[in-house]
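Of the protein chains in this complex, all but one are displayed in their positions.
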Amino acid sequence: MITVQQVVFALFAVLTLGGAIGVVAARKLFHAALWMVLAFFGVAGLYLLLEAPFFAALQLFIYIGGIAVLTVMAIMVTRGIMKPKEPVFTYAIGAAGTALAFLVMLGLFIFKTPVWDVAAPTGEVDPNGLRALGQALVSPSAYLLPFEVASVLLLAVLVGALFIAREKE
Amino acid sequence: MSQYALIGVYLIIALIFGVAPPLLAWFLSPKKPNPYKGEVYESGIKTFGPTWIRFKPQYYLFALAFLVFDVEAALLLPWAVAYLWLPLYAVIEAVIFILILVFGLVYVWRRGWLTWM
Amino acid sequence: MVPLSWYLLLAAALFAIGLYAVMARRNLIGMLMGLELMLNAINLNLIAFWRYLSPATVRFRVLAIIVLVVAAGEAAVGLALIVAVFRLRETENVDELNLLRW
Partner (left out) sequence: MNVWQFLADFFVNVGAWMGELLSGWGLSPFWVSLIVKVVGGLALAIGPLTAVLFLIWYARKVIGRIQDRMGPTNDGTAAGPFALLQAVADAIKMLTKEFVFPKERDRVVFLIAPVLAVAVAVAVWAVIPFGPQGMQFVDLNIGVFYVVALASLAFFAMLMAGWSSHNKYANLGAFRAVSMIVSYEIPQMLALLVPVMLAGSMGMQGLVRAQEVPFIVMVPVPALIYFLAMTAEVGRLPFEQAEADAEIVAGYFVEYSGMLFGAFYLAEFINNLSASFVFTVLFLGGWRGPWVEQAPVLGLVWISLKAFLVFTLLTFFWGAMPRLRIDHILGFSWKFLTPLALVMLVVVALVDKAVQAAGLTSPWGRAGWLFLANAAVALVTVALLYRAERRQQAAREARRFAIVR
């Protein structure tokens, strides 16, 4: 019996994988970036299906609104967008072999481990999960250190990226 | 029905509203293409030079800085939701978090990397 | 019901495609896009673990957030480097970036 959830899962899975394949196969870089946005969107849908709306919105906000936009701008800045053709698949066979081997290995691992054939716990997810997350991020007994380190990392990224990319006189 | 399913339903409705007007216009509008209509529009001047110009990386610096602060704001969101239930020291930790990035902003500003050239 | 293994398999496939992009794409920005796909696969796994294995804890979600931060940082620095390299060499094809110094 196919449930609605399975159909929705399949839909978003197709979006995600289709987008990902588009990233690999598109000849124009701009199209690859658009396919990447589609893949990100599919993953956001999967997050909604997993009842994690905050992460779905984060996915839209940071991956699509931040990283993908930056990528597109980088494409516009670097190539005068349009040398459309480029040798995309120089090492295609070796790469495909490696990726496929990796996938088969992971797939076998997943199927051979019955632990992971579980269904989700029933019942609503804690509606105050976000508050718990916020509290955990700043409580010293939990995840304060990663939180502050993230800030230092962002500082390094800010200074470093602008230092590298700035117009040198 | 869960609220996530509802959001999905509404997004489909929104998509329909996005598709409908152009589709309607497609049926209503005349179709008389000719080669001159398809020319690049540049206020009537004949186009010159390559269309796909390369942009100055100047805009790009702002986008880089944007990404960093974007992530910062997103990281602060759960904290902001939890704020009313947090003790004072937890708030001060978040203030330290913010101040580290303020330092970055001031540094970048002082070095003049946010100045248009 | 959707079992956890479906999500894991999907994430594995996404990761493999990203890996392929990193290895086969000759363009630096294309490679970076592949990396982003791989990081997405990781996050998908983490959120699925959270939902199926321990919905009451924050562990997996904190990890997912940290992965997000690292992904953003990597994208920013990576793209800045690409822009800088392009300015020097007028190319972003890795096969043409074969000088140790210039």
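For clarity, chains are labelled A, B and C in written order, and residue numbers in each chain start from 1.
Throughout what follows, a residue touches a chain if its C-beta (ideal position, glycine included) is under 8 Å from a C-beta of that chain, and two chains touch if they have at least 3 such contacts.
Every value quoted in this text rests on a predicted model; they were computed, and no experiment measured them.
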Looking at the whole complex, which visible chains does the left-out chain touch? A, B
Where the missing chain touches chain A, by residue: 30-31, 34, 37, 53-54, 56-58, 60-61, 64-66, 68-69, 72-73, 76, 81, 127, 130-131
Had the left-out chain been drawn, it would touch chain B at residues 1, 3, 6-7, 9-11, 13-15, 17-19, 21-22, 24-26, 28-33, 35, 37-43, 49, 51-53, 55, 59-60, 62-63, 65-66, 69-70, 73-74, 76-77, 80-85, 88, 91-92, 94-95, 98-99, 101-102, 105-106, 109, 114-116
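Following the convention adopted for this analysis, only the chains that are shown with their structure count from here on.
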Geometric centre distance via CA averages, chain C-chain B, whole Å: 21
Shared-contact residues (touching 2 or more other chains) in chain A: 49, 51, 58, 62, 66-67, 70, 74, 77-79, 132-133, 137, 150, 154, 157, 161-162, 165
In chain B, which residues are in touch with two or more of the other chains? 57, 60, 64, 67-68, 70-71, 74-75
Chain A touches which residues of chain C in the complex? 1-10, 12-21, 23-27, 29-30, 32-34, 36-37, 40, 43-44, 47-48, 50-53, 55-56, 58, 61-62, 64-66, 68-73, 75-77, 79-84, 86, 92-93, 95
Listed in rising order, chain A residues that touch chain B in their complex are 8, 48-49, 51, 53-54, 58, 61-62, 65-67, 69-70, 73-74, 76-82, 130-135, 137-140, 144, 147-148, 150-152, 154-155, 157-159, 161-163, 165-167
Write out the stretch or stretches of chain C touching chain B in their complex. 65, 68-69, 72-73, 75-76, 79-80, 83, 87
